[in-house]
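Excluded from the complex is one protein chain; the other protein chains are retained at their positions.
And then subunit A:
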Amino acid sequence: MAETHSLQDLRQAAVASKVFVQRDYTSGTICKFQTKFPAELESRIDKVQFEETIQTLNNLYAEAEKLGGRSYLEGCLACLTAYTIFLCMETHYEKVLKKIAKFIQEQNEKIYAPLGLLLTDPIERGLRVVEITIFEDRSIGSR
């Protein structure tokens, strides 16, 4: 009866459609997603909120792929140990991916699930797209 849903409720709800936010290659091969607001989400979520989510994701991926002192140090250390060091520790990229997974879960719980939407972690789609599942919302009355 309530307008908002929890993450658990969404699992039983029917999927109305899926929206795919594609990669933005204008800055090269770094992982970046288009911040263009999809038309299908106009009635569901605020444009500014959506852009903020995507922009934060882009910033996190940029942090993972950043070339700097830290990544060079990690690379050199790994090379000197013949890459065996990665048996004991995670790469910087993997640490940031965990951060991203946590961020997406938080966003889903706090913002997207109450609106009947679900973000899929891009790593599950090979970093090609951000998949947004739109669930049927009977209480609001779809279309």
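In this text, contacts are C-beta pairs under 8 Å (C-beta built on N, C-alpha and C of every residue); 3 or more make two chains touch, one makes a residue touch a chain; residues count from 1.
To be clear about the criterion, contacts and distances are computed from a predicted model.
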{"item": "UniProt protein name of the chain not shown, from \"Cyclosome subunit 8\", \"Palmitoyltransferase\", \"Ribonuclease P protein subunit p14\" or \"Aspartate aminotransferase\"", "value": "\"Palmitoyltransferase\""}
{"item": "Candidates A:Lys36, A:Lys99 or A:Arg125 - the one touching the absent chain", "value": "A:Arg125"}
{"item": "Candidate in contact with the missing chain, chosen from A:Ile45, A:Ala64, A:Ile104 or A:Leu118", "value": "A:Ala64"}
{"item": "Residues of subunit A in contact with the chain not shown", "value": "18, 20, 23, 25-29, 64-67, 71-72, 74-76, 78-79, 82-83, 91-94, 97, 123, 125-129, 131"}
